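Contents: one structure, followed by commentary.
Only one protein chain is missing from this complex, and each of the others stays in its spot.
Chains here go by letter, A, B and C, matching the order in which they are written, and residues are numbered from 1 within each.
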Amino acid sequence: MTDFAELTTSPIDIGSVARRVIPPDCGATVTLDGYARGFTKSKDGSVRETQYLVYEAYEPMAIKEMQKLIDAAKDKFEISNVGIVHRTGRLEIGETSVVISVAAPHRKAAFEACEWLIKELKRTAPIWKKEVFAGGEEWVEGESLPSE
Amino acid sequence: MTDFAELTTSPIDIGSVARRVIPPDCGATVTLDGYARGFTKSKDGSVRETQYLVYEAYEPMAIKEMQKLIDAAKDKFEISNVGIVHRTGRLEIGETSVVISVAAPHRKAAFEACEWLIKELKRTAPIWKKEVFAGGEEWVEGESLPSE
Amino acid sequence: MKIQVLFFGATADATGERAKRIDVLAGANAATLVDVIASDHPALRRHKLLFAVNQQYVSANTTLNDGDELAIFTAVSGG
Partner (left out) sequence: MKIQVLFFGATADATGERAKRIDVLAGANAATLVDVIASDHPALRRHKLLFAVNQQYVSANTTLNDGDELAIFTAVSGG
């Protein structure tokens, strides 16, 4: 019944994240489930097959940044509860990397807040993704900077 | 890996619905989880406590209408897969009544399609909700008509 | 001609039935059937009604055919 921002090295169960944010006065939860893609586009436009991913976090700061996002979302949108769980360590293709669940009395606010939260999380949470492919690996560098 | 539209009298596991729509080329799934509210507002504006809900469906037509919505959503938005599961029968407060999961290469389309699908499902799928409260029960009549 | 009429939720409560086979003259539409049924079950008229024939939404004045399945129900409230 409270908000939460967590990192975990274990597989994430989407349903249990969604369940934890549900207060009895709400009608809807919107959940974003991001996961490891099997194919990624390189900077030169070619598509390559990813074997697995590794996520690394600056853990205490990542938790703080996620908590800040939750506070900001609750100011900005009419929502009741937010839960964010981001996985770290090695992820196989298809495994969930991040789940964001937003409960709200009206679903429109839940959709808007969830979309805003994932956009901001990708911009500000100090977490990095390494793609491991046949013959190499590469830390992905984000496109936008937190101050932008 | 295919779309699905189902009715069930058993509890719905959100995570397993979301998992079923994930193709390997997608990066995000957006899931709407609607559930039985504990309090509802009557037409006169007063709030009353609901004890439980009963959902009834015109089953073959409900499945057809949900499948039509999936087809329309896939025409309208750049999405890969859609899963819809609606529960029928008696639901306790807090239990999930409907789950809609949309997988897409880009999350924006998944958010838009999921929001559109729940709005349309509430308008067109032949399913009715009965609220049972202390001293009575009432079939809820929708606000808008499918032809509107 | 014979029409298989189905009721759900509020219309099932209003008529006390979930399904009923009704004989009507050729040319009948959903509105005709409501008139027939409401003569026994006037409570049906308290609701704004929607119609589906063979699991497709239709308007009240769509002509029915022998063997059609006509569902009579109120505005939907799933989700």
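The working rule: a residue touches a chain if its C-beta (ideal position, glycine included) is under 8 Å from a C-beta of that chain, and two chains touch if they have at least 3 such contacts.
This one's a predicted model, so the numbers in the text were calculated from it and none came from an experiment.
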Seminar exercise, completed: Touching the missing chain are A
Problem set entry | Omitted-chain contact residue, chosen from A:Pro11, A:Gly89 or A:Gly142 | A:Gly142
Exercise. Taking the entire complex into account, which one of A:Lys74, A:Arg90 or A:Lys122 touches the absent chain?
Worked result: A:Lys122
For this session: Name every residue on chain A in touch with the hidden partner chain.
Result: 34, 55-58, 60-62, 64, 86, 97-98, 118, 121-130, 139-147
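Just so it is clear, only the chains that are shown with their structure count from here on.
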Exercise. In terms of CA centroid distance, which chain is the most far removed from chain C?
Worked result: A
For this session: Report the chain closest to the protein's overall CA mean, measuring from each chain's own CA mean.
Result: B
For this session: Just give me the whole-number Å value for how far the CA centre of chain A lies from that of chain C.
Result: 49
Seminar exercise, completed: Per the C-alpha means, the centres of chain A and chain B lie apart by a whole-Å value of 24
For this session: For chain A, write out the residues touching at least two other chains, lowest number first.
Result: none
Seminar exercise, completed: Multi-chain contacts in chain C, i.e. residues touching at least two other chains, fall at none
